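One chain of protein is taken out of this complex; the other chains stay put.
Our next item is chain A:
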Amino acid sequence: MAAEPGKIDPMHQFMVEPLFGTGGLQVGGYNIAFTNSALWMVLSLFVLWVFMLGGMKRQLVPGRWQAAAESVVGFVNSMVSTSIGPEGRRFVPLVFTLFMFIIIANLMGMVPIGILTPVWHGAHAFTATSHFTVTGVLAVLSFATVLIVGFSRHGFHFFSLFVPHGTPVIMIPLMFVIELFSFLVRPFSLALRLFVAMTAGHILLKVLGGFVIKGISAGVGYGLLVSLPSFVLMIGISALELLVCAIQAYVFALLTSLYLNDAVNLH
């Protein structure tokens, strides 16, 4: 459904476009263009790298930066060890990487570089986590780790995960199927939650932004009646979106560590 000219097109911000003239790059028949999505993921990794490099100082009395890095690491560490137990320490790097990449990619998508449009046409922040391909790969990463850890630790005994303790014998086939399905939808629910939460928030912001612009261009009366309340609402929604960015990253990391707990300890 293409937007007619002059209409608000809130989906345009999710367009993946090749950058720096790499649109035609092909390897084995597949297009490997360096897109704006890839650019923002690389930027997120760069921000994470700078954050950690500046934080890992090993000073006895930590400065502000080191204290910030230490508190994030401590937060993930305590989350993993309360859900998995002492054996969970091995998974802290994985969960920490997922958590930090998601939260930074989410927050980078909120950076309002669109105000640079007069000097840099078409400038807008791109939320890499608002695409199912990206969040799907992250979810597959966490799900594959669960499968590998589960099967390498317990072998085929891992299937006992699908039959809870104390299930009556008659119910075992039914319970097995239900538990298997609830296990298999986990990567989809992980990926879908993150992608939709990011997409919905950004669509809402762009729709409100369209109200502000159209109200102002319709005259002073409409500007006061429509644009001003919309703008105030936009500020509130932006604050809410910052909260959602953090909560979604937290939920992703928390669910990953809970699923890893299943794989490490069974029930």
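Quick note on the criterion: contacts are C-beta pairs under 8 Å (C-beta built on N, C-alpha and C of every residue); 3 or more make two chains touch, one makes a residue touch a chain; residues count from 1.
Keep this in mind: contacts and distances are computed from a predicted model.
Considering only "ATP synthase subunit c", "L-serine deaminase", "Periplasmic nitrate reductase, electron transfer subunit" or "Transmembrane protein", the record for the omitted chain gives "ATP synthase subunit c", by its UniProt protein name.
Touching the chain that is not shown, out of A:M41, A:V92, A:V149 or A:A197: A:A197 (per the contact rule at the top). Residue positions on chain A in contact with the hidden chain: 1, 11, 79, 82-83, 189, 192-193, 196-197, 199-200, 247, 250-251, 254-255, 258, in rising order.
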